[in-house]
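Worksheet: one structure, shown below.
Shown here is a partial selection of chains from the complex, left in place.
Chain naming follows the written order as A, B, C and D, and within any one chain the residues start at number 1.
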Amino acid sequence: MAKIPQKRIHKYLRHNKKFPHVWCPGCSNGIVLGAIIRAIDELKIERDDIAMVSGIGCSSRMPVYVDFNTLHSLHGRAIPFATGIKFFKPHMKVIVVTGDGDSTAIGGNHFIHAARRNIDITVVIVNNNIYGMTGGQYSPCTPHDDVATTMPYGNIDNTFDICKLAIGAGASFVGRTTAYHAIEAQQMIKKAVSHNGFSVVEVVSACPVIYGRLNKKGGAPEMMTEMKENSITLKGIDKLPADKKEGKIIRGIFIDEKRPEFNDKYQQLVDHLKEKK
Amino acid sequence: MSEKIERHREGAIIKDDLPEKMEVEINEVNTSGDYKESPVYIYYTWCKKCGICVEFCPTHCLGSKPDGSPFVEHPEKCIHCETCDRLCPDFAITGAKR
Amino acid sequence: MSKKESFRTEIRLSGSGGQGLMLAGHILADASVIDGYRVTLSKSYGPESRGGASRTDVIISDEEIYYPEATRFDCLLALMQEACDKYVYDVKTKGILIVDTTHVKNVSVMNTKVYELPFTNIAKEKLGSVLPTNILTLSFLVKITKAVSLESLEQAIRETVKPAFVDLNIKAMNLGYELADNYEK
Amino acid sequence: MTTKKTEKKSGKKNVKKRVLLQGNEAAALGALDAGVNFFAGYPITPSTEIAEIMATELPKRGGKFVQMEDEIASICTVIGGSLAGAKAMTATSGPGFSLMQEGIGFAKITETPCLIVNVQRGGPSTGLPTKPSQGDIMATRWGSHGDAPAIVLYPHTVKETYELAIRAVNLAEKYRTCVVLLLDEVIGHMSEAVTLPDVSKYRVVNRIKPNVPPEWYKHYDENQKYLSPVASYGEGYRFHVTGLVHDAYGFPTNNSNEAAIMMHRLKKKITFNIRDLVQIESFHMEEAEIAIFAAGIVARSAKQAVIKARKEGIKVGLIRPMTIWPFPDDAVRKMLKNVETVIVPELNQGQMIHEIERLAKDKDDGKIIKMQMVNGELITPTQILHKIKEVN
């Protein structure tokens, strides 16, 4: 580290192997990664006890940069891989980092089933409204009318509300924030990781180079300004007149309930069978 | 000029042949002030000139060089809020109190 | 270079992601199509395609082009130091190297004809924008190498760039020719 | 992508015009020219451009484009579309192709025409997404569980990609099965000057509608000729389709005779029509003592090497299959008979070599030379030339 002021987060980075990272200038992925690291740092969890698992996508490149037990798996399959790790080593904290496509397109089934199972995994979804890595095809989270390379005339497809989907599937902790709201993100991730059960944090993010250019959104600062101006907290939205609610990004924790966790229930079963013997 | 996006492709984003740059002293350090003196330290080797720190520093303590890279324009204004830290996507700037 | 009975010209345009070399390569390839040559065009889909060194290869021939990778260049255009360093040793003996001295500071080669000009700065100064640097350098290259005919190049430019930018780019083209003429003489 | 431009040019029909086409683009245009009007897919490097072109072109032509949630949904949607009468296709690459294997088996057992373009990338798993490889040759033949034969075409130029795309769609319709057009990453991504052929020159195979009364209709008629009438959903023939082993009407059966009939038809329609299915190029094989056997991008290196070697007086030629499945057994056997040595360069750890070993019975192992490269680079003409000289 030599001449660089040691920031707390440097401890967590594979800084002398993999930096500067591969993301485009202004891409939110780095901000989200920072928020995750800071949350873990505050929680004082040992790096050895953390597994970070991802699928495939720009966002899914995160694990390679951090000094945890890291797994860069298959497109859409981060959650089952994470399930295997968590199920065999329940003491570990397992964090999945994934994109909107990775988690809700090809990975949608695993997402809803992990939510149903209420297994103690934290899923951080970097929702940049596009397939970044493959160059800008529409994702299930691309807004209506927006342009993508496979929706050249504007998107006619509907979008998932990721948080609604997670709640519908039975998730016990669900929150949304944006890359601009880095402190909020950090705190929400902290809560999610502490939560004993399946937790989801959707971070609305900027992909200035692909999505931003295709849709003339300006650079990263402009896109983040939009996050700031066009988002509102759960409390705030209630106070808004109906006609102003439309199109707002609602931030906040939608659900945070204590419910029996999968591994705990499994351990109970094992204990119970042992007793019977 | 073509508006075509120069896509980067999957697998496109690995750089293995880079030297381990963290160990290297950087020229530009002086431009932004040495980190021992300056309240804010910018690590130019990692900085990608996205402009986020400049845009969102609440006290406008940062400025933009012609090539887009940030520098500490008004060191005195820094309140060590660490906004720049948190919003920098490249772990390239630090405004924490030392 | 003049064309022999049967020729195969390998040209690499290299620089960084945002410099418009993919488009330039396309125009060059298009021009050779108009000229009636065989041509292959391949772009880098590697780590280089954003940020790092990016490259576009054009092979022009009057015969079937079998192996489509450029390996020994008749001409290398380098708009970035990194790209120049990386590829310069693959230029053929007596090949041509064109560098933009705005970005490329060190060139040390033997047996290669080197053309050094601050293309980016020239574009900024004379055309008011760095954007047409790609066309400027391309037309310089074409004039020097005679890889394709000037008419075809112009036609390709006109057909490829957006209408709004045609004029600017034609200006850039002519400027490129001029620079080459000066150089030659 | 130069879609726009191409379009402009191909607008004037029957005018031969040379254009610059990317391989992926050629695959898409070929499919469109063969009448494909339905695309369901999921993006993946290095095949994505095909989906992007289809997304641009199909809505303009009243065709259907949809991006599905994954590759499994894509192939199933394609089959659904085809059953409803569409000429349907998808495009993918290795990982997506693996995910489609179950659906491919379904297309085959239900004899539903469709086209899959598989643009190969490097390595198993995620591998080397932007690097060339020929690792899926066997997977296109044997990937799906159970066994059913495959038709797989493998072009080596952009122009041939266009032509074989047309052919692939035609064969799918004719043989009522899933056909794979296998591309190399380099071919998919490379642009070449292509003289767009006169589309009217190509015969396009279209399904013939049945004219028997619905009660008589058998979706799997035992006496059926290829290109016999076949019904689509929603046109008065309310037939049943299942992935279970079925009888002539499409109803499931456990009867061993009916099972045998069905299974044999799947095989027979390929093996009895090898001559129609197989295309193979013989390149400078006159009096050759050494043969190179190579497909796709590697064949291009081989051609260059052959030309150089011939100039030096070495009697070497190239055998290049354009249809790799069914494997051109007879043709290859015949061509290999007169050579002494055969060199098999491929961008994998040994796939087609197994077929050559099987067919080159008269040659002992020292005369069947492997060249295998799996590091993400191409085999160069020089490397092949060296090998030629080595064995000469």
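Just so we're on the same page, a residue touches a chain if its C-beta (ideal position, glycine included) is under 8 Å from a C-beta of that chain, and two chains touch if they have at least 3 such contacts.
All figures in this text were calculated on a predicted structure; none of them were measured in a lab.
Summed over the entire structure file, the copies of each protein chain kind amount to A x2, B x2, C x2, D x2.
Rule of thumb we're sticking to: only the chains that are shown with their structure count from here on.
One inter-chain figure worth recording: chain A and chain D are separated by 39 Å, centre to centre, where each centre is the mean of the chain's CA atoms. Taking the mean of the C-alpha atoms as each chain's centre, chain B and chain D sit 50 Å apart.
Centre-to-centre separation of chain C and chain D, using mean CA positions: 36 Å. Within chain C, contacts with two or more other chains are made by residues 45-47, 50-51, 160. In chain B, the residues touching two or more other chains are 3, 7-10, 12-15, 48.
On chain A, the positions that touch chain B within their shared complex are 1-5, 7, 9-10, 13, 15-17, 19-31, 34-35, 38, 56, 58, 61, 133-136, 179-180, 182-183, 186, 208-210, 213-214, 219-221, 224-225.
The part of chain D that touches chain A in the complex is made up of residues 42-45, 48, 51-52, 55-56, 59, 65, 67, 69-71, 95, 125-126.
By the touch criterion stated above, chain C contacts chain D in their complex at residues 26, 29-30, 32-33, 36-43, 45-46, 64-69, 71, 159-160.
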